[in-house]
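Here's a slice of the assembly, chains where they normally sit.
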């Protein structure tokens, strides 16, 4: 049994870790922290979990959490994780950080987030399908939700050297913005609406570039996000422009299918969709569904990926990383279908 | 041309007054106040109004607004209107107050809202169909959204002396809670959800009782509200229990239809629906649609009413009152269909 702790359990990713871990056969959640809810039951913040946990939120220190746990998930906001992670590591825990604090090289982090990094540490980027080295990591920087969907959509093509450039146009559910009410998340503003934002400057761009240029150094990457009236899910439309010398491959559907299935042959959570990927085929699950179509007489391949932003885009992938770190099959506790309809 | 002012123009009812008045042939909006947005364009708070107004929000006093206007709408929060209304009246304006400050007798108001009334004045309850005396009023207390839908649904039966008791079960869109983001209005909380609240103690109950007991002194009234995933609209299900001596009428569909059409023969905005009333037949409009069905071998008649809470339940009805106060046909500027689909 792996003793697990969650630092920051009151938000959406904390709640989702609790939901998923409740049915993990090899895990026991022994500590969940929340300063503001200290002493209250888990169900007070997460009514859907009533009856599944007798745990209460606690206001423990990193050292106390680390001493009780083999592996700790940090699910606190960006900029706060760096106040927890070093102490957790020093006290002997392995850590999976769901914030953005350990995903990027320090200089890129500081430029992107406009803040000094107070506690850099070596970390593995936890996009599980691309980084088997998470198995040995002490610290995993769990990827952002957009980078997960975007990178998985295009990685096989990038690796194959086919891509000149890619423009990602992503459509996200609003839960990605967190549990705190905002102007954007106000129901009358979000319902029956589509809200484009940070059209060219979203903070997730460096993660996507980092992963794709690792596979294809010359690839050019652009990214534009939108929020749509959905709670969960990110559907990413990747407009992929092939290199002039790869146009023959572009129109060869079987060849492209083969590139994907070969690249993901050991990745059980990546599914090539029979029709087109849709959010409601992955909702609540750790799957990433992918589909594609080539434009005739063009250099453009359209690739679609669909994930649940709170599962494969956050807490599910974090558990997938934990499984590998603990030497378990990566599907353990995650091998269930999403909810449809 | 009637010169009109709006006190508190940044919220939903203020925005809706502006939307509707932009096409009123006999009205000119000459002033709209907002302390926090003073100096900014109307479109800054209401992007949908861009191009239709050159007005800016101003931080004027009641006296200044009154001097510029024939009629003033007060669309400020409950408890704030009483700081504006007396000065507006004293400076010669007629006033239509969209808050709850002038809908109830002072003692009932104070008990219901748990606060002292600082400036009581004589007012007419502006449920237009039931109060033709608004035509001569200096001050109109525009009804709450729930009381409008509930009262119109049952008034004809109450007047006819048929009703022993009524239980209103209302389903409202979330815009009734206003433009400020809250826990309840947070999209992930509201989407795909139904939220019952204040099951037996909603503040609108005294308005409904006041209106129905005026028509039928012995009627017993209960009310339970819910929020549903919709921006606009209130669908009210009235479970009406007939008096023992009225059970013959209960099963006489033609007779009941006649009671309604007779009661509302001069009320152009009340429509007897051909099928069952639905929110999307009244959305954006000033109509109230009504339908009913009797339960066999029972004393229960189910009456359904549908309104747009921001129009017939607030700003539209306020303009309807204004039309009567100004001697205009009550349909002026309001005689258009809702938006469907």
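Just so it is clear, A and B label the chains in written order, and each chain counts residues from 1 on its own.
Note that in this section a residue touches a chain if its C-beta (ideal position, glycine included) is under 8 Å from a C-beta of that chain, and two chains touch if they have at least 3 such contacts.
Model, not experiment: these values are computed from the prediction.
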All chains are the same sequence, and 2 are placed; what is the full number of copies? 4
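The rule is simple: only the chains that are shown with their structure count from here on.
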For the two copies subunit A and subunit B, what is the rotation angle that overlays their Cα atoms, in steps of 5 degrees? 180
For subunit A and subunit B, what's the span in angstrom between their mean Cα positions? 46
Note: in the complex, subunit A contacts subunit B through residues 12, 174-175, 179-183, 185-188, 190-192, 229-231
